[in-house]
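Left out: one protein chain. Kept in place: all the others.
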C-alpha cells in the first residue's frame, strides 16, 4: 500500500507542505495506553527547526487529536492527529513550477503524478509530513516504555566529526531523550553545529550518519523471511526523506572480517543468555536475540542549497539554471533523528502486537 | 505478513532445509509471460554451490512447476514451483539441538517458536529456501526483460579485493548474466576466490559487498512514503539471509559530502531528461528518475565456521563449546547475488503492476 | 487490517460519535480526478437525517478536505476529509455506561476494548462514521462516472412494502441519484415512510432490504479466489453498521431452482457478448461478465428503540431494565443507501486500479 505502513499496527500518512495540514492515523494500537500530550509536544519540539542549523520556517506544530483517545488513554480505535500548516509561503514555488530542483522529488513527482501533484514546497513529498509521524510515534514510544523498551538515536557523524558510540545503551538513550542536538559527546556536537553553520553560510548543506539503538527488546521479535526485523526497520527508516542507507551491527565496515571475527558467541550472564559481542546488531535470522538492536542510517546532504544549479525547463526541454530562495535546512540530520526513533518504535509496536504463538 | 512479500505481485515462501522440499508461490504476475524452464535452470545453477568456495551439499535443484503455467506461458494464476530436497543429512544436527550455533538463528528460533521449529540444517531459516526465490525470480526477471529492464549484481568486494564498479550498465549486466563468480574484472574475481579458499582452509569464512544495478527502469516507479523504491528494495534485500546492510547511490561514503557535491543536476540528453551524475542512485523522493538504480548490500561472513565456538546448552543453562561439522559454505556472497537479482526483480514487477494513474 | 480497507485504493476510517470529528483517508486514487465539493455536499445531504423518519440529531456535516486535492483535482496523494461533530449530547450516555443496550455494540466493545472505549453515542462503532465514508465515496463515484460506470441503490422493501425492481439500470440509477428517499416507485416510498413513522410513534423501529445495481462495469473485474467481486463487495457492505446479509443476482429465493432455470445463456447483442438473463447478478467465477452487477442487502431494524429493554449491569452482574432516551433513528435504511453506494464505488475503483495484465 501506498501511504499506510505496518501489518497490525499501521500508520497512514497524509498532507502536503503547503496544504491546510499534515496528519497521520495510528491504527491497531492497544487500548489503555496513556497518551501524554506533553510528551507529544516534547517530541515535536525535538523535530522543530532552530538556530542557524535549520530552516527559518518555524511552525507552531499545534496538534489536534481527532480520535482514538478518551480520558487520557488510547481506546483501541484509530488515533488521528492533525497538525495545521500556518507558515507556508508558496510565492517562491510558482516560478520553479516547471524547473525541477536537482535532488528533490520535483521531477519524479511530475512523471508519476502527471502534473497534478501539489508542487508547492515539495507537496506530499515534503519532510514537513514527518511532523505527523513524530506525533503518532510518540504514542508508540510511550507504549514501548511501558514494556521497558527504549529507543534512541544520536548523530554519529556530521561534517566530518564523529560522536562517541553507544556505551551503556539504556543510560545513553535516556540521556539523548532531552537533547536537542542529539550527541553523546557534547563537545563533538558543538563542532558539528559549527560545521553546519559554516556550510550554511556558504549556501551549502551537510548530511551525515545517524545511529539508533533499542534497549530492552526481548528475544524472539521478527520473522524469518521478508518481515525480518532488519527488513521491516529498513523499510520504515528508508522511507524517511533523505535517508538512503542502513546497516545493522557492524555493517559495511565488517566487509573484510572473517567469520571467526564476526561471530557473536553465546554466554550466560546472571541466568540470562546473551552474546559476548554484538557484531550482528541484536538480530539473528531476522529475529531479535535479546541484545541491543543497533543500526546506522545514512542521511544525504539536503538538496536545497542556495547556489545556482542546472536543471531542465519541462515546458520546452531546454537546459536552464535556477537558484533556490526561501527558507531551507542546511542540514536535517538533527531533526531526522526523532523521526528515526518514531519509525523504529512504530515497527516494534507492530511486531509486538502479534501473538508469537 | 510473514512469509508473503509484495503488494500486487507477491511471493509466498515455504519449506525447510531438511524437509521434503522448498518452494514458492508467485502470484499476481501478468498472464502471457513466456516461461523458459531453461532460464530457470540457468538461474538455479548460478546459485548452486561449486568448488572449494561453497558447501559440499550439492542438490540437483530439480524443480517442478505445479501451477500457473500453461503452454509455456503464465496464465495469470499463481505459479507454484517446488524444489525437492534430496541431499539433506540430518545426523549432525541432533547433537547440536540444544546448543545454538553462534551467529545462526538457532537461538532466536528456539525463543520464537518455543522448541517446535524444525532445527535440522537451520530449518525454515536456511539459505536453502533462496533456491525457491531464485526459481520464481527467474520469471520476474523474464517479465522485466520483455520491457527492456535489466537487473544485475556483482561482487564489489570480498576478502579485501575490489572489483571494478559498473561502467556501461546495460553491457555490464548482460556480461554478468552468465558469470558463475560474478565480477566485472575477472582477475579480481580470481583473487577473491583465492581469498575464500584460504579462509576455508583455515576453517573460517568470508563476507563482502554486492553491488546491484537496474538499467532501463523508466522514471516514475515508487511511492513517496513507506513503499518508496528504496524502502521496498531494502525490505526485500535485507530479508536475504546474511545481508545486513544496504545503501543507494553513493551511500555511507558520502556522509562527509556537501549538498553542492552530492546534487545530481538535470540535463537533456537527446531529448531525454537525465541527471549528469548519479549520487542518488536513480531514486528521488522514493521514485525512480530514469537513471540506473544502483545499490550495494553488505553480506556478513557466514557463521558456519569449523572452529570451536562457545555457546550455551539450553537444557541446563551451562556454557559449553561446539564445533560445527558437516558441509558448510566458506562464503555465500557469490551464491547470494542471483538471490539479490531475484528479489530486486520481484519488487520491480510488483511496482510496475500498479496503474500509476 | 482494522480500520483500513482495500488493496490498492484504500480507505482508512477514524473518529467517534461524540469526539471532535469523524474522518477518512482515501489513498491510491488516481491523480487528475475532478473533485466536486458540491457533489460531496449532495451525497452527505442524502445521508442526513430528516423528518420523522430519522434521528433529531442533525449535524451540518461541514467537511474539510485536508489533503490530496489541488486546484480542484486529486493529486495522487491521500485525500483526508474531516467532518467535525457539533451536535453531540453525551448527557444521556453516562447513565447507561455500565448497562449495555441490547443489539448495540456496547457489550462487545466493553469486552474487546476492556473498558477503554469511548462509550458515548456508540463511540467508534457509531453510524456517524459513515458520513466520512460517504464523503470519500463521492470521489470514488465521480471517478467511476468518468469511466461510464454508475452505482445506485434503492429501498427494495421496508415495513412490508415492496418497491419495484430495477428495469432500465442506467436510467433508474440516474433517477435515484437525486431522490432523498430512494425508491423507484414514489407511491411505494410514501407507504414505506408511513410505516416508519408509525413504528416511530410506537417507540419502535424498522429495517428492510436494499438493492444495489452497477451499470457500465466492463467484463473482467474481480479475482477467481478470495478477492472475488462478490467477496470484496460483501466484505465492504457487511461492514456498514446494521447490514447483516447480502445476496447476488437471484440470491436465496433461487434455492429451489434447477440449473436449467438458473443458467444465464450467452448471446450476441449488437456485437457485444451478453447473457439473456441475469440470475448470476453480473458475476461469474468471481469476475464481472459485463452485465449489470446486482445485489441486495439486509438492514436490520435499528436497535435504538424507546421501549424498556432488559439488560445486565456490568458492574454487579445483576439483570436490570433500561429505556433509551435521546435522539435515535426509527429507521436507517434510507440513510444507509448512500453508504452502500459509497462502499460499492470504493471497491470497484480498487479493482480497476490494478493492471489486469
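General remarks:
Each chain carries a letter (A, B and C) given by its place in the written order, and its residues are counted from 1.
Here is the rule we use: a contact is a pair of C-beta atoms (placed from the backbone, for glycine too) under 8 Å apart; a residue touches a chain by one contact, two chains touch by 3 or more.
Predicted model only: the values in this text are computed from it and were never measured.
When the whole complex is considered, the residue among C:82, C:206 or C:336 that touches the unshown chain is C:206.
Which of B:103, B:123 or B:159 touches the hidden chain is settled by the complete complex: it is B:123. Within the whole complex, the absent chain has one touching residue among C:121, C:152 or C:301, and that is C:301. Against the chain not displayed here, subunit B makes contact via residues 1-4, 7-8, 10, 12-16, 19-23, 25, 27-28, 31-32, 64-68, 70, 73-80, 82, 112-114, 116-118, 123-124.
By the touch rule set out above, subunit A reaches the unshown chain at residues 7-8, 30-32, 76-77, 224, 353-355, 357. Although one chain is not shown, part of subunit C still touches it, namely residues 1-5, 7, 13, 100, 102-105, 107-109, 111-114, 122, 124-125, 129, 157-160, 199, 204-209, 219-220, 222-228, 230-232, 234-236, 238-239, 241, 244-252, 254-268, 271, 273, 275-276, 279-281, 283-290, 296, 298, 300-305, 307, 309-312, 314, 317-319, 356-357.
The rule is short, and it goes like this: only the chains that are shown with their structure count from here on.
The innermost chain, defined by the distance from its C-alpha mean to the mean of all protein C-alpha atoms, is A.
Computed centre separation for the pair subunit A/subunit B is 26 angstrom, with centres defined by C-alpha atoms. Centroids built from CA atoms put subunit C at 46 Å from subunit B. The set of subunit A residues touching two or more other chains comprises 1-4, 7, 13, 112-114, 124.
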